[in-house]
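Removed: one protein chain of the complex. Kept in place: all other protein chains.
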Amino acid sequence: MSTDTLEAPVVETVKMNGLQAINAALSEAMEADPKVLVLGEDIADNEGGGVCGVTRGLSTKFGTSRVRSTPISEQAIMGAAIGVAMAGYKPVAEIMLMNFTTVAMDMIVNHAAKLRFMSGGQSQVPLVIRTMTGGGNQTAGQHADFYEAWFAHTAGIKVVIPWTPGDMKGLYLSAIQDPDPVIIIESVKTLFVPMDTPVNQGPIPLGKANVVVPGSDITIVSYGQMMFTVMQAVEELTAAGVSVEVVDLRTISPWDKETVLASAEKTGRLLVVHEAGRNFGPGAEIAATAQEVLFGKLKAPVGRLGAPYCAVPFAKKLEDAYLVQPPEIVAEVKRLMAI
Amino acid sequence: MSTDTLEAPVVETVKMNGLQAINAALSEAMEADPKVLVLGEDIADNEGGGVCGVTRGLSTKFGTSRVRSTPISEQAIMGAAIGVAMAGYKPVAEIMLMNFTTVAMDMIVNHAAKLRFMSGGQSQVPLVIRTMTGGGNQTAGQHADFYEAWFAHTAGIKVVIPWTPGDMKGLYLSAIQDPDPVIIIESVKTLFVPMDTPVNQGPIPLGKANVVVPGSDITIVSYGQMMFTVMQAVEELTAAGVSVEVVDLRTISPWDKETVLASAEKTGRLLVVHEAGRNFGPGAEIAATAQEVLFGKLKAPVGRLGAPYCAVPFAKKLEDAYLVQPPEIVAEVKRLMAI
Amino acid sequence: MSETLQNRASPDAATQLDIYRRMIRIERNDDLTRQQIRRGRITAPYYSARGQECIPSAISVLLNNDDKICTIYRGIHDMVAKDMPLRPLWAEICGRVDGTCKGKGGPMHLTHPETGVMVTTGIVGSSMPIANGFGWAALLDGTKQVTVAYFGDGASNIGAFHEALNLASVWKLPVIFVCQNNGFAEHTRYENGTSVDFIAKRAAGYGMPGYTVDGNDPLDVYAHAHAAIERARAGEGPTLLECKTFRFMGHVFGDNDAYMAKEEKAAAIEADPLPRFRQKLIDDGVASAEELDALTARIEAEVNDAIDYAMACEFPSDDELRRDVFAEEIPA
Partner (left out) sequence: MSETLQNRASPDAATQLDIYRRMIRIERNDDLTRQQIRRGRITAPYYSARGQECIPSAISVLLNNDDKICTIYRGIHDMVAKDMPLRPLWAEICGRVDGTCKGKGGPMHLTHPETGVMVTTGIVGSSMPIANGFGWAALLDGTKQVTVAYFGDGASNIGAFHEALNLASVWKLPVIFVCQNNGFAEHTRYENGTSVDFIAKRAAGYGMPGYTVDGNDPLDVYAHAHAAIERARAGEGPTLLECKTFRFMGHVFGDNDAYMAKEEKAAAIEADPLPRFRQKLIDDGVASAEELDALTARIEAEVNDAIDYAMACEFPSDDELRRDVFAEEIPA
């Protein structure tokens, strides 16, 4: 799967997984810009270069004053990142897992996202928050939630959820140079799945979705590791003669209305699929916007698939039932197409 | 305005403000059930009975072992409330302002909301979280946010935002006896505005919206202090000959789909108005649900009015521009009605 | 070392044997858990506490069944020491509906109120604020129940620790805060994350007693736990116990320990508290080698029975996703 938009020329690719892609992005960014810093729990090489090895080698290469392991103190991590960012640096602060952002919400929401506005533009917080999440590994109720909807609802912080390693690299390169706070939510699966990735992938602009598969019957919008599930469903649908246009949203806030709505208007049908809970989830904003802008132009209501209203369960069988699976997507598409 | 559903008989009322109503609810609940507890910063009478006086008199009446002032430690407040609730008590824990829930999100989201599910039903957390918020007093960026969308998106916790003092009392009485966590978000304005309130207002079930004004041209759904604004707009619209049906949602999660959708189907038009941010806000879920269930049955797209994408500003002039005002509602209604 | 304990209680022979029984129960259960994982019969993240057996064992002999514990992802040893039954424990680890949490919580969220296992959290530090709530309930109920909050050395650097200890002290709650200081927080050495040489010293900042304890010496843990529990039951408030120990198996199953010095680990394993205590019991004539071997065999049989039981249990039905979200089942 190429990560370029359809118009772009096909480029030479290499197999790379998310870990390698993010590591390359951080390394290139630190190489090119001495203001770039990395901090978080266990991220320096003395501490193993990160729990998954994403930051491996960085502290050895750039020194532990720029690549700092921290105590288990997420408020202190975010606070230090906010202050150092206001002082002119570009920190990439890791909150190991998305569920742990809950202990740093004050720093992220009341401060990082608001200081520019509350100071009338005097303060700048060019901060990147790295965090990871996703089901599929039986980590249960406190280690796998997708809470991007919280941050998308919070003014002043951008929300990015890359799917492919190439997008991870490209979006990190852009986020690090972005003058405002960006939270990048890494999908556990993507970190370990090698995929074709453009050689020397450069920055990919934030806020731009990617039409991964062109189609004419229905548009499916998704992002993050849920894209793997969507692609499986699309194979089956294609075989069944349904022409699906797949849009990888990539940035959740601000999201690419133009691309999504243009595609939905073209196909006349829209289905949003995400791992986050369906209730009050990201799909609601997309559906609400589509029904407004495309009122009377859609052949079916906008469909939404997301997690049921419960915590992430432990048992594999329950976790599989909790996560949206290809058959559900296939069934929903057929329902929307009345076939 | 009576807080009863239309069917209910008209009842005798007294003038009462939110402070008095909540105080009465807490007092009656503690009187009737020795398991009911209250804790929070400054809530006991030695500390003035709460910053606004909501809990005034309770510690004197029920003792400081059941009505405890706490240090400024929201994680400790929520933790103590969760533990004591699991031990069979019914704590009402105050987080002074909604923006301060950000320092207790782990306790609320990872624990209070999930412990029943993660324990397979062995643990119960019959907890009520009291918090207050709302614009209009120039408290600026860190003291006036409505974040109900975060909690509505979180499985395992109910979200209530009463408008009238009568509803405050009735919903508190139900929430305190509810076997699960409930967060009640009090609107600053309502606390101080005396309104006609049923004498001995009893419990009002959670999850039931209230049709405050019947109408036939369009349905406006709102809740909390934004209802004051909506009612002003409705006066103007009524004068202009538009028949508006006004639904006070009261419970945001789980929300009363039946009442809202029945009303929207009847009028053919739906507008959701809230003080929370419009992007990825509560209105998105309602609009997304309506366009799905009522596909093809609506005369206009579902409209949404909410705060713009920025922090709450300080200057009165900006705060007024930030908050949805009656003229905006009137204009949006006319747009949806194409008049 | 902060304070030194004055009058030290010491366990009688029977109690020492009971401590050993719990230690062996933990060790056998841990060993067989790792064996099952290696054999691919369990798929779940596993945080072994091998090496830390002494701490909850010497504490649990001082706890009644209705005393409570709040523990963490690395807490199965705390539960086993509290005599949580192994069948529902294993059924849970195996994601079966007969598990204590119906397979919904798994090893990181094991719960068993009947034996006082109230909360198991996967969030660093979060066992402490919740433990206070049980302490408050004991005061309201007028019982002499105590609650033990277990946590790690790394957890002593997070905000929840601070808020919980301060509140417990101001409210004089019957809570014992037990830090199992194994020298590492994931891959971070104690001194790289913690600004004080002994966590117990922080107790002074909360006006409560704090002791640094040899977490590998059952008698030292017993003496300090005895004092802390007595204090709590007497209504005098909380105590902070820092029990120094070591985890032999790294942070999580599969951890390659690259971040620790080989010698350090070797030395710790060399000083394994289990065989040492076993030898002491034999030397002191508390029990014979044969008796202890028989005990071990009995316990191993109990664990194997639990494993067989668990593997034979059903998986939960998908309807469970709609149950226990709220007291009232969510309609399909």
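Chains: A, B and C, in written order; residue numbering restarts at 1 for each.
The working rule: contacts are C-beta pairs under 8 Å (C-beta built on N, C-alpha and C of every residue); 3 or more make two chains touch, one makes a residue touch a chain.
These numbers come from a predicted model, not from an experiment.
The chain not shown here is in contact, across the full complex, with A, B, C.
Across A:87, A:199, A:240 or A:339, the single residue that touches the chain missing here is A:87. Between the chain not shown and the residues A:115, A:212 or A:324, the one that touches is A:115.
Considering A:71, A:141 or A:215, the position touching the chain not shown turns out to be A:71 (whole complex). Screening B:213, B:318 or B:337 for touch with the missing chain picks out B:318.
Even with one chain removed from view, subunit A keeps its contact list with that chain: residues 37, 65-66, 68, 70-71, 73-76, 78-89, 103, 106-107, 110-111, 115-124, 155-156, 158, 179-180.
Interface residues of subunit B facing the missing partner chain: 41-42, 46-48, 51, 69-75, 99-100, 102-103, 137-143, 308-311, 313-318, 321-322. Contact residues of subunit C toward the unshown chain are 157-163, 165-166, 169-170, 192-197, 201-202, 204-208.
In the analysis below, only the chains that are shown with their structure count from here on.
Of all chains, the one whose mean C-alpha position sits at the greatest distance from that of subunit C is B.
Centre-to-centre, using mean CA coordinates, subunit A is 37 Å away from subunit C.
Centre to centre, using the average C-alpha position, subunit A and subunit B are separated by 31 Å. Contact with two or more other chains is made by residues 101, 103-105, 109, 121-123, 159-160, 325 of subunit C.
Annotation for subunit B: residues 75, 103, 106, 110, 117-118, 155-156 touch two or more other chains.
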